[in-house]
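Selected chains only, in their assembly positions.
Just so it is clear, A and B label the chains in written order, and each chain counts residues from 1 on its own.
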Amino acid sequence: MGSVFGTLFRVSTWGESHGLSVGVVVDGCPARLPLSVEDIQKELDRRRPGQSDIVTPRKEADKVEILSGVYNGMTLGTPIAMEVRNTDHRPSAYDNVRDVFRPSHADYTYTAKYGIRAVEGGGRSSARETIARVAAGAIARKVLAAVAGVRIVAYVERVHDIAMPELESAPAEADIEATAVRCPHAETAARMIERIKQVRSEGDSVGGIVRCHLQNVPVGLGEPVFDRLEADLAKAMLSIPASKGFEFGSGFAGTYLKGSEHNDVFISRDGQIHTATNRSGGVQGGISNGEEIVFRVGFKPTATIIQNQQTVDAQGNATELLAKGRHDPCVLPRAVPIVESMAALVLVEHLMRQKAQSGLM
Amino acid sequence: MGSVFGTLFRVSTWGESHGLSVGVVVDGCPARLPLSVEDIQKELDRRRPGQSDIVTPRKEADKVEILSGVYNGMTLGTPIAMEVRNTDHRPSAYDNVRDVFRPSHADYTYTAKYGIRAVEGGGRSSARETIARVAAGAIARKVLAAVAGVRIVAYVERVHDIAMPELESAPAEADIEATAVRCPHAETAARMIERIKQVRSEGDSVGGIVRCHLQNVPVGLGEPVFDRLEADLAKAMLSIPASKGFEFGSGFAGTYLKGSEHNDVFISRDGQIHTATNRSGGVQGGISNGEEIVFRVGFKPTATIIQNQQTVDAQGNATELLAKGRHDPCVLPRAVPIVESMAALVLVEHLMRQKAQSGLM
C-alpha cells in the first residue's frame, strides 16, 4: 500500500528482486518534454549492479523499455510506464534462508506483516526496487532542468571513518563519476575503495554518508506546515533502503551553536536577496529561499555479511546462518543516483504544487 | 496547500499567530473512543507558553473547545474539530518588522512564495500552529493506548552542549515532567536550565536534541517501499518548526560500524521473536519489528535573538534589526509534546493502514 510516491507527479512502482520485472508508472509528467530511452538508461547505468569491482557482481544489464506515454520522442502528458525485466535469477542461492530470518534484513518483518514473503533476494525489500526510483527520477530531472535549470548533485562524503574534506558547494559531476566510489576527492576516494575491498575480503561491510546539493532551486518551493520542503526530502531519503538519518543545512552540528552564531543574515547581491551564510541549508520556514539546498543522508553497513550469524527460524528456533547470494559490501556508491532521484521527485512535486496555487492569481 | 497530515487519520489544521484562532479537524478517528476536553487540554498545557520561567512569557491559556465529533463523551466516527482562540495579541511588537525580514525566520520565504504575509508573530509560520498538532496528537495517543497499549515518551537529551547520559529505554513520564526543561536526568536538567537562563540573559538562544521512544508498537506497521515507518516519522519530525535532523536506531553513529558490529541477531524470548540488540531502532525493512522504536530530532537555536542583526527590507535595502516580541530562548522543552504528538499521528495512521489491508484476509 506504500509503493506510490507523490501526488501531482505520481510515481507508482512494482517488482521483486527475482520476479518477472521491476517497473514504474509516472502519472502527471508535463506534456511535450523530449524523452528517450537513453535519458533513462544513462541514470540506470549509474545504479546498475556489476558496474565496478566494489559493487555486487549480479549480472543485470537493467535495460529499460518505455511502455507508454511517449510519442515521437515527446511525452504525451499521460502515464509513462517503464519496465526492466530481471534476468540473472539464482533462486538456489536463497535455499538456506527460506525458513530463516537474516539479521537486520526485512525477512522477519515482511513475514510478520504479510504472512508471506518472496524469499529470493529479499523479494520486494531488495534494493532492486530502486530501479523504479531512478527511472522515474530521470524524468523528474529532465523536467527540472528544462523548467528551471535545477542541478542535483550527490556524492559519497564518508565511507566508514574515511571522510573527504567538506565542500562549500556542489562539485563537478565528472569528478564524482571519476572513481567507482563516487567521491569527488580523488585521494579520499582511493582510500575509500581500499577500505571497501578490505572489508569485503573479511566478509564484512561498511556504511557512510551521502551528501547532496540542489542548485538553482526556485524560491518558493515547499508547502507549510506539514509538507515543508525539508520534511518531504527527509521522508524521501529515509524511504531509501539502509538509510538511518537525514540532516539539512547546519544539521545536528548546528544544534551546538547559539542563535547569534547560527542565524543567516540577509544581504542583497546582484539585485536579489540572499543570505550571507547558509546554515539554513536553502530552506526557511519550510520553503526554499533560493540558496543551495544541502543535506546529508546516513547509510548503515550492508546487512548481508559472509560470516556466521546467530538467528532464528520461522518457528523461533535458534539457528546459525551463513549468507550466500551476491551483495554490495558498501551501498554508498550505488546510493548516489538513488538519493539524486528521490530529491528530483520531491522537487518536481513541489514545483507543480507551487505552480498550481500561484499560477492562478 | 500543505496543512493536512495523514490519509486515514487525517488532520487538517489552521491558524495564524495573531489571528482569531488556531485549530484542527481530525477526520477518521474511530467511533466510540471516550474523549473529553481534559484529554486534549492536559497535552496542550504541556505545550503552553508561560508554563515555566524558561519559555516564552506570552500569556495564552490555550483553552480548547471541541466543536464537533464527540457525543455524550464518545467519539462519533465523524470529524472532530477543536479550536483555541488567541487572546494575547500584541501587534505593536511587530511594527518594526513589517517591512523587514528577520534572519533565519520565514518572513522572506513566505513573502516570496505568497506575495503577502501575516506579520504579527510570524503569522502561519509561528510555533502557535503546533497547538493543532498537539490537540490532534492527544486523540491519536488515546487511540493508540486503547488499541495497543502504545506508550510514547520523548524528552530533552541535550541542550547546547549539555547532554544527559544515554538511556537504554524510555524513562518515566514523572521524571521528565519533574523539571521545566523536560530532561529526566535531574542533575543534567539543572545545568540545562542554568544554560538557558544564561543565554537568555545575553539575548541569545540555544538548540539541542529531543529523543523519543515508542513502546509496545505492534509488529507490522509501515508500508514499504515509500511509506516506511521511519520515512513517515522523518517527515513528521522535519515538519516541526526549527528541526534540522532526524536519525533512528543507531543513526549517524551507526554509519561508523561494520556490518558484523551493527547487525541485530534474532533470538527467542518468552515464545516471541526479538532482536538481541536494537541498532535497527525497532524498524526493519520499513516495518516495525516489535522492539522499542527510538529516534532523535535535532533543533536549531531559536532564530529570534535580542541582539542587533544585519538584514534587508522588502526592497533589498540593507538595514539593522533589533527584535522585540516574546519568544523562547530554547524551543526544546516545549518541543517534547510536539514530537510525541507527531509520532502518535504517524503511528495511528499506520495502524489503520495495516488494519485495512490485513483485516481482509
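The rule is simple: a residue touches a chain if its C-beta (ideal position, glycine included) is under 8 Å from a C-beta of that chain, and two chains touch if they have at least 3 such contacts.
Quick caveat: nothing in here was measured; it's all calculated off a predicted structure.
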Report the copy count for the entire assembly; 2 chains are displayed in place.
-> 4
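Criterion: only the chains that are shown with their structure count from here on.
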Where the centres are mean C-alpha positions, what is the separation of chain A from chain B, in Å?
-> 26
Counting only contacts in the complex, chain B reaches chain A at residues 1-5, 13, 101, 103-110, 112-115, 124-125, 129, 158, 160-161, 199, 204-209, 219-220, 222-228, 230-239, 241, 244-252, 254-268, 271-273, 275-276, 279-281, 283-290, 298-305, 307, 309-312, 316-318, 353-354, 356-358, 361
